[in-house]
Structure formats: structure tokens, C-alpha cells
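One structure is given below, represented as C-alpha cells, and several questions about it will come after.
A single protein chain has been removed from this complex, and every other one stays in its place.
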Amino acid sequence: MLTVRFFSLIREALDCEQLEVAHHSELRTVDDLKRSLANTGGEQWREALYQPNVVHALNQRVVNTDHVLQNGDEVAFFPPMTGG
Amino acid sequence: MLTVRFFSLIREALDCEQLEVAHHSELRTVDDLKRSLANTGGEQWREALYQPNVVHALNQRVVNTDHVLQNGDEVAFFPPMTGG
Amino acid sequence: MSVLIQGAPFIVEQQQAILLAETSGAGLVTFTGYLRDFSEQGAVEALELEHYPGMTERVLEELGDTSANRFGLRGWRIVHRYGRIAAQDPIVWVGVLADHRNEAFAGCQFIMDTLKTKAPFWKREFMSDGRVVWVQSKAEDTEREKSWQECAYE
Partner (left out) sequence: MSVLIQGAPFIVEQQQAILLAETSGAGLVTFTGYLRDFSEQGAVEALELEHYPGMTERVLEELGDTSANRFGLRGWRIVHRYGRIAAQDPIVWVGVLADHRNEAFAGCQFIMDTLKTKAPFWKREFMSDGRVVWVQSKAEDTEREKSWQECAYE
């Protein structure tokens, strides 16, 4: 399984904090997972996940979308951070 | 009268914190006062006042030695400051 | 050497005392960020800070360690709130101890500049006129953070 988490604007747009996705051979990279979520979720999901500046985290580290997924990974999607 | 004050190393070398000097026409500038003090005080005073990096203050502001003195002025001689 | 992320308000003096109890140094630099009662959007009543539990702690711990190595710090502490925060309340406190003041200034500023764009927090402002607005990240903050990568302020 993969755990997928959403924060801030994206969480709001999707009305979803977290979901579990079965890990299979076609979900090789973060990018594959993102495309699959958009295809399954429809227009609203596509728009939220493909807005400019989305940040992708894999196991709580920011990564590029070509990072390869392993079973058990935690992937998160969120807008640019505004700490401090 | 002029009030003359010494601090730190210079105060120690002269064993003098403060003295009053009559203001007269030959003490036109800070430099004149310094020369007069060295002439009056002798070798120890000359050495202390003419060591490199002596800082000169006139009425509690750092000045160049060509600053003109007025009656009632306070002049101070001290080494570079080490605050903080 | 430690990170505290909490929902409840914190007291700056207590946090400073914790850092000073852990270690000592010749120079202590602290930064406290307070919630402003105004923003580009207008008058602000409160802020809600969302964060990514786990990732936040990890990012800030790495950030403190990076600053300590880069600037030779003797100690550091980062405190950050999440949840709802009232105007004028402290949001973030960073304290660093070093043997020399310039290392302490640089270490503290590096942590703050990096934290702004690298720690997974997101701010939502509750405006006095009733609007609720997600705070946008600032290009200026991204530039500041990058400047630490490019120029060697050491």
C-alpha cells in the first residue's frame, strides 16, 4: 500500500486529508501516482494536483516527481510552505 | 578652563584620571593641548599620549586633533574602545 | 539541539531558559516572530497554522544541525506553534548560541530564512472583515533562502 496525504489548499480542494492506494507495477514513480489520482478523481483532482508549484514529498522529504515508489511509502502533495 | 580626562591604559600610565587646564590663546586645537601636556608632563606623558591609535574626544565626541577648543570644553584621551 | 512543535502558546523566556540550561556560549541571538495584526489582505484577527506532523520536526531538526555545522554553533533551539494563533502572539522562536557574535547572527538568520520555505507549515488568515485567506508564499522568501545556497556568508 501507499499512503497519500494532502495539505492546505490541496486538502481543501479535494476535501481529502489522506487515502491509501494499492501499490502496483504501473505506479513506478511519484508522477505515475499523481497521474493515476487525477485520472481516477476527475477534473477537480486534476486541477488541484496539477496547479503550478505543487510540492511533492516522499516519506517526508521533498522530491522530484521522477522518484521511484516502494511499497509502504508515504507520498504528500501540498502548496509552497509558509512557515515562520 | 578645559577639563582633560584619561581612560584605560592612558589613565594608568599617567596615574591621572582628570585635570583642569587654563584655556589660553596658544591652546587653539586638541593637538596644541596634547603637545602642551606632553611638554609639561615629560617623557612618560609624551609616550602615553603619542602612542599609536590614541582616540581624542571633544565634549564626548570623537574628533580629529585639529578641532578648535573653546573655554569650558572637555577633552579626553583614550585607547581604541573595546565594548560589547 | 532541539525542536518543539506545539499547539499551545509558548513563553519566550521559558524557551530561552531551556536553551541556556543545555549549553552556553559567548553570544546568544534569538528571533521571535509575532503574529501581525495586519497583512497585505488587511486587518488580521487570527491565524491558523496547518502543518505536516513528523515531517515538520524532521525538517527543523535537520535545519538546526545544518546551521550548527555550517556556523559552528554551540547550541540551538527552534520552537514553532501550529493551530489557531491570536494576533500579537509569538508564532516562532529560534535561539542560537555561538562563541562569536557573527556566527550566532548568521546561524539564527539562516534558520529563519530556510524555515520560511522549507518547513511544512501553511498559514490561513482570518481577516477582521470575515474573509479567510490562505497566505501565499513570497518570492522574496524563496530568494532569501536561495541566497544561503549560493553565497558563502561564512
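Lettered A, B and C in written order, each chain numbered from 1.
Methods note: contacts are C-beta pairs under 8 Å (C-beta built on N, C-alpha and C of every residue); 3 or more make two chains touch, one makes a residue touch a chain.
In this text the structure is predicted, and so the values were computed from the model without any measurement.
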Inset, instruction - Determine which of the presented chains are touched by the chain that is not presented, and list them. - result: B, C
Inset, instruction - Spell out, residue by residue, where the missing chain touches subunit C. - result: 12-13, 16, 24-36, 88, 99, 101-102, 104-105, 108-109, 112, 144
Legend entry - Hidden partner chain, residues of subunit B it touches: 5, 7-9, 11, 53, 57, 60-62, 76, 78-84
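Just so we're on the same page, only the chains that are shown with their structure count from here on.
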Inset, instruction - Indicate the whole-number Å distance between the mean C-alpha point of subunit A and the mean C-alpha point of subunit C. - result: 26
Inset, instruction - Could you give the separation in Å between the centres of subunit B and subunit C, each centre being the mean of its C-alpha atoms? - result: 49
Inset, instruction - Can you tell me which residues of subunit B touch two or more of the remaining chains? - result: none
